[in-house]
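To start, the structure under review is shown below, and the notes come after it.
Shown here: the complex without one of its protein chains, the others still in place.
Our next item is chain A:
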């Protein structure tokens, strides 16, 4: 039987075979060696704390005629107030809808004229602002930011409209498998700790009042403990002066509230969370790791990369490239202000989920027992170093790196020093970190999927508990 090709197909009928295509008369060739790598230039920068307690980090990074702005404000007021998550989310969505000087459209217009965009987001730990504009528009960008921070009005109709939209968006978010899996993992790992309250409940959002949002702002949107990062085609000293001028009125004696520390994560059974009709399952495993300030972090970072932190890792080569169980498996760090967790995730078809979990556990055990070889360590060391270089090569990339570091008290020095620390890690140190931190018994987690199909297989595999709640 022949396959009929469409009239559009230009494919030749007398092509070579696959085998003929794969070889040439000259035969295989030698991989060229790496050349000499030069280091990135040291950028001009200032890193200082203003009288208001706001830390400002401004870096000159020419390239595009742009400036990138990132800000994080500790926002961990969740402890006492069960409504905090919902109120905070509505605040983040409404803060850009009007101030005493500008209404919603005026804010957008002033930003547009400087090629600007500004977005806000909130999580259990932080309120974040991410913005950019043409570098020449920095004074306007800072003026709009100051306006939002000090004079946001939260008009009744804007709060109500944003709350309504938020409820609609939450309905969509809670049908995303990754959101479902994340909520299940948070609850399984940390119970009712405020860190787990990432996405508010719609019934709470419906109860948020404009008064509550207006009260939360002065109580929680505070400079002391917050960080502002500017990266771009700017002079750091004059940018700092612009910040001081624009944000001079943003003051408070009270410091922004940090979230209470998380309890240490302990290993335990994986929870199977049923999701009817799922054609694919989410595997999410987690264990306690080390923060970036810890002296063993570089070794742990290299162990993690070898396990599942990049494409050429043991986990990806096993469950994707060898077995075809998944499109993407990944292992990485989740950093909080005080700690770090190792996260392993993969989405797999229902019929191979149990097998994929088995292979994942096997690779966790193997990392400690058959530790990373010299060649594996060399590869991940190059990768980790290169990723830092590539990340900091763009304005937005450098701004993202710095805000992540700055919110745990680090800065450019850490970034500049990390290649050296990675270079100093020995194969033995990576093996020690692998054995200690990747032991399968240290992990807990969830599998979300079709419980009828998965249940018997996962029970047979062991170390899995089936939840009674249907999602």
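Rule of thumb we're sticking to: contacts are C-beta pairs under 8 Å (C-beta built on N, C-alpha and C of every residue); 3 or more make two chains touch, one makes a residue touch a chain; residues count from 1.
Operating definition for what follows: contacts and distances are computed from a predicted model.
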item	value
Which of "Putative Zn-dependent peptidase", "4Fe-4S dicluster domain-containing protein", "Rieske (2Fe-2S) protein" or "Heme ABC transporter ATP-binding protein" matches, in UniProt, the chain that is not displayed	"Putative Zn-dependent peptidase"
Selected residue (touches chain absent from view) among A:225, A:365 or A:397	A:397
Among A:116, A:274 or A:368, the residue in touch with the chain that has been omitted	A:116
For chain A, the residues touching the chain missing from this view	3-6, 8-13, 15-18, 20-24, 26-41, 62-66, 96-97, 104-105, 107-109, 111-117, 132-134, 161, 165, 168-169, 171-172, 174-177, 233, 277-280, 310-312, 317, 320-328, 347-349, 378-379, 382-383, 385-387, 389-390, 392-397
